[in-house]
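One chain of protein is taken out of this complex; the other chains stay put.
Right after this comes chain A.
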Amino acid sequence: MAQALNAALRDSLRADPDVLVFGEDVGALGGVFRITDGLAAEFGEQRCFDSPLAEAGIVGTAVGMAMYGLRPVVEMQFDAFAYPAFEQITSHVAKLRNRTRGKIELPMVIRIPYGGGIGGVEHHSDSSEAYYTHTPGLTVVSPATPADGYSMLQEAITASDPVVFLEPKRRYWTKAEVELPAVTEPMRRAVVRRAGTDVTLLAYGPMVTTAMEAAEAARAEEGREVEVVDLRSLSPLDADTVCASVRKTGRAVVVHEAPVFGGYGAEVAATISQRCFHYLEAPVARVGGFDIPYPSPKLEEHHLPHTGRVLDAIADLQWEEDR
């Protein structure tokens, strides 16, 4: 996926002279995850450059650049390191179109490698999506596959609204044959990754892989046909695709890494309960991280939702044989 993201940035820089990439260590180093590898060399210091180490500064100056007609793509080095930029994101990035009644558009992308599973010490593994999805004016997306990484990042860069682009860092090394330029479904749509009839797993970003593994295991172990919906866009939520699947299967489990309490899964569960109530065979289940600060690397395997936990949640969905 890392290479797909890199290719999307490269192709966007080639296609539009207004696109520029900046942030901490994105220049000569190519980013701590190498997502911007080679861009400074190919496009020069004016198009891809290192900024001083200050996240509010990065996002705040990107706002000014976007006001002037550029399309900045900025990198927050890690999820929890984006918090200093929170005021700029919530008070300005999200609101400037609204505050100026559409006069100011901010075509900018804030890339944030997020989530755990890479053995990062504290502050390197947060799932911060709910902070952003709770903010009207932001578009929040997260790719789960290399092809989506390419296609969705390109679309985010050409969008006229600001996009918080959450990159599942533990999936940077996921490999797939992708013919570039890849064009997948539009960025704001959810997609069915795996068809099934018995239960719907709703996941995004890093948890799509986990959900797919759980689906395979559920078939192998229980003979259940599990449908997996990759949400892709968290805000806006593609409720039509979600509800079409749940109405078909009658059971739903939302899976994410973030703590369950106040997490994004609550929004998905509420949407399903409201729109698909009469189709449901069981309450919508949520599988997520514990309601704890992100743990140390030696304990994170116990915190992160894994296949077994997803299977347990599926097993609890009031199946006929239990009644």
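Going forward, a contact is a pair of C-beta atoms (placed from the backbone, for glycine too) under 8 Å apart; a residue touches a chain by one contact, two chains touch by 3 or more; residues count from 1.
We adopt the following convention: contacts and distances are computed from a predicted model.
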Protein name as given in UniProt for the chain not displayed, "C-subunit of benzoyl-CoA reductase", "YeeE/YedE family protein", "2-oxoisovalerate dehydrogenase subunit alpha" or "Spermidine/putrescine ABC transporter permease": "2-oxoisovalerate dehydrogenase subunit alpha"
Touching residue (missing chain; options A:42, A:87, A:221 or A:316): A:87
Option from A:60, A:283 or A:297 whose C-beta touches the chain left out: A:60
Chain not shown, touching residues in chain A: 20, 46, 51-52, 54, 56-57, 59-70, 72, 84, 87-88, 91-92, 95-105, 136-137, 139, 159-161, 236-237, 239-240
